[in-house]
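With one protein chain withheld, the remaining protein chains of the complex are depicted in position.
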Amino acid sequence: MTALLRATGLRKSYATGRAGLFRPSARFNAVDGVTLHIKPGETLGVVGESGCGKSTLSRLVLGLAQADAGEILFDGAPLPRADTDDWRRMRIRMQLVHQNAAGALDPRLPVRAQVEEALRIHKRAPERAARALSDVGLPPAMAARYPHEMSGGQLQRVVIARALALDPDLLVLDEPVSALDVSIQAQIVNLIRDLQAARGLAYLFVSHDVAVVRHVADRIAVMYLGRVVEEGPTAAFRTGALHPYTRALLDAVPVPDPGCRGGAVPRIGDPPNPAAPPPGCRFHPRCPFAVHRCRAEPPVLREFAARHHAACHRIEEIA
Amino acid sequence: MRWFAIKSLRAFVTLWLVVTFVFFVLRLSGDPTMILLPDDTDAATRSFYRALWGLDRPIWDQYLRYVAGLMQGDFGISFRNNMDAFQLVRDRVPKTALLGWTALSIALVLGIPLGILAALYRDSWIDRVVMGLAVFGFSMPNFFLGILLILIFSLQLRWLPSSGSDTWWHLIMPAFTLGTGFAAQIARYTRSSMIDVLAKPYMRTARSTGAGPARRVISHALPNAAVPVVTILGFQIGQLLGWAVVTETVFAWPGIGRLLTTAVATRDLAVVQCIMILLAITMIAANMFVDFLYGWLDPRVRVGAGARTA
Partner (left out) sequence: MSTLDQDLKTAARWKPLALLARTPAAVTLAVGFMALMLCVMCFAQVIQPHAFDHVDLLNRMTPPQPLDGASWAHPLGTDTLGRDLLSRLLVAAQTSMLLSLLGTVLGAAMGIALGFLAAHKGGFRDEIIMALVDFQAAMPWFIVALAVLAFMGNSMVIFILIMGLYGWETYARITRGLVLSAREQGYAQAVRGLGATPAWIYTRHILPNIAGPLLVQLTINFPSTILFETSLSFLGLGIRPPMTSLGQMLGEGRDYLISAWWLAVIPGFTIFLTTLSMSILGDWLRARLDPSLET
């Protein structure tokens, strides 16, 4: 089966601090050589702590930001440059839902108008908005409300409805439930799963929360400081995670309940500054198994089981 | 140093734009010989004067000569009375400076304490009275205020002279007329700036160190609150100059403003040009001065300057 989205060797750096007259500004690689693919109808989960570059990755994949290096193929064709007409047309096929639903909606307009707007921009019949809103479980009476009259969960449903109104092939969900109450999170996660089952669209599901990702994803990629350290089918993460970082993440999940995200941050000290990543394996300062080689030589992704990759020098020894 | 160089360059470019603008607008607005000489002047006389004033040359040539002259301090000759335009204007500077500084002092002496008072007693009756006065103050057109003052103090009470500049008594009404609107604005800016500062965490810190209220206001709040007020002062200099023209006209105060209105009425091109350029220089200089003052008041703006000991 051919991939819907295929990204190879993505790299994106940002300036840190201001450039002086004779001093170029320091740069750090938010995304540093990431390769991934998503098949039609599939969910790829991306997991990592804040600052690991997962939000930058989702912006790159959508073409909202331009990668410094690497290639993105969508349906076999390279992604057009941002803010060109081709790129705008491409929005019909790929959409974004992110954490801040309240901020993503214009405070001045009723929510139905905002869903209709997505259709109007692409000259499609705005009547489909009502259908999209009911698909995400919002009663028709809600359509006339303004964003400030709705709860966080309802707003996120509106944003999802707006994204789905265009009937995209790929939906990027960047921390779609992180800002919500725990009780609402499960509802939205289940809605997201049901919508996929009904429409067969592909997801790139980005979250810091392993439990949530494990609940929705077919495959999972774990990111650490701009790099993918482990990638494989979700089932593999249930039985045997390979990378020490993934294990730490999984150990931090107290119960296998997607509604509960008590301590998703591994208890192995604070993450290092993403602007100044350590040399060698970037995880080595926090890794209990680190040896001299880890400090000097960056590990590459290697396949250990069927379609299950990890980047660690010592997997054979510690497994 | 770099900051200073950029500021100076910008000021210079602005000045050049002003000079160019003034030249073209005034020169393109008509043939001065038509305006200045009597209607029945014959063509020969007209061309004589055109040649004399350099109006027969191409416009760019006139422009270059004009700019070159300006660089040597030559603002041209008054068409009216054949005197050096700069000389005419310079003679009027002391009177306008006297009026302007007095008005500015009145504005500061009234505006700053009232603004501080309003901020300290925010939302009390003091605040409401001060801010009410301020709204009145800057809504009052100063030509009308001048006329009211003349009506009351010159015509009714006969306490003060209504025009001229012979004695100190003559200064009182024009200075107040010019100063009131400005005082009102300063009071408002001082108030809002003080309110901002008083809400800052370092004011709470100052309180917790046991500093008394007077000390807190004078040594902690005021220097910080002064920054935005000073910025506004610079921006308002142009407005003050505009008002000065009107005020001088109302009180027949023999300053630059009065000279400007007469020069405008008699179409005295060189004098008008000279005044406009000098006023623009004044404004640009005031803005630069304010920038420096700003840097002095707010050490964060300064680059490379030694820290001031508090």
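Lettered A and B in written order, each chain numbered from 1.
As a convention for this text, a contact is a pair of C-beta atoms (placed from the backbone, for glycine too) under 8 Å apart; a residue touches a chain by one contact, two chains touch by 3 or more.
Everything numeric here is computed off the predicted structure, so don't read it as measured data.
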Full-complex contact with the absent chain, from B:Gly69, B:Pro113 or B:Gly242: B:Gly242
From A:Leu79, A:Ala118 or A:Leu250, residue that would touch the chain that is not displayed: A:Ala118
Contact footprint on subunit A, counting only the chain that is left out: 62, 64, 83, 87-92, 95-96, 100, 102-108, 117-118, 121-122, 146, 148, 159, 162, 166
Touch list for subunit B against the chain that is not drawn: 10, 13-14, 17-18, 21-22, 25-26, 29-30, 35, 135-136, 138-141, 143-144, 147-148, 150-151, 155, 189, 192-193, 228, 232, 235, 238-239, 241-242, 245-246, 249-250, 260-261, 264-265, 267, 269, 272, 275-276, 279-280, 283-284, 287
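Simple rule for what comes next: only the chains that are shown with their structure count from here on.
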Subunit A-subunit B separation of Cα centroids, rounded to whole Å: 58
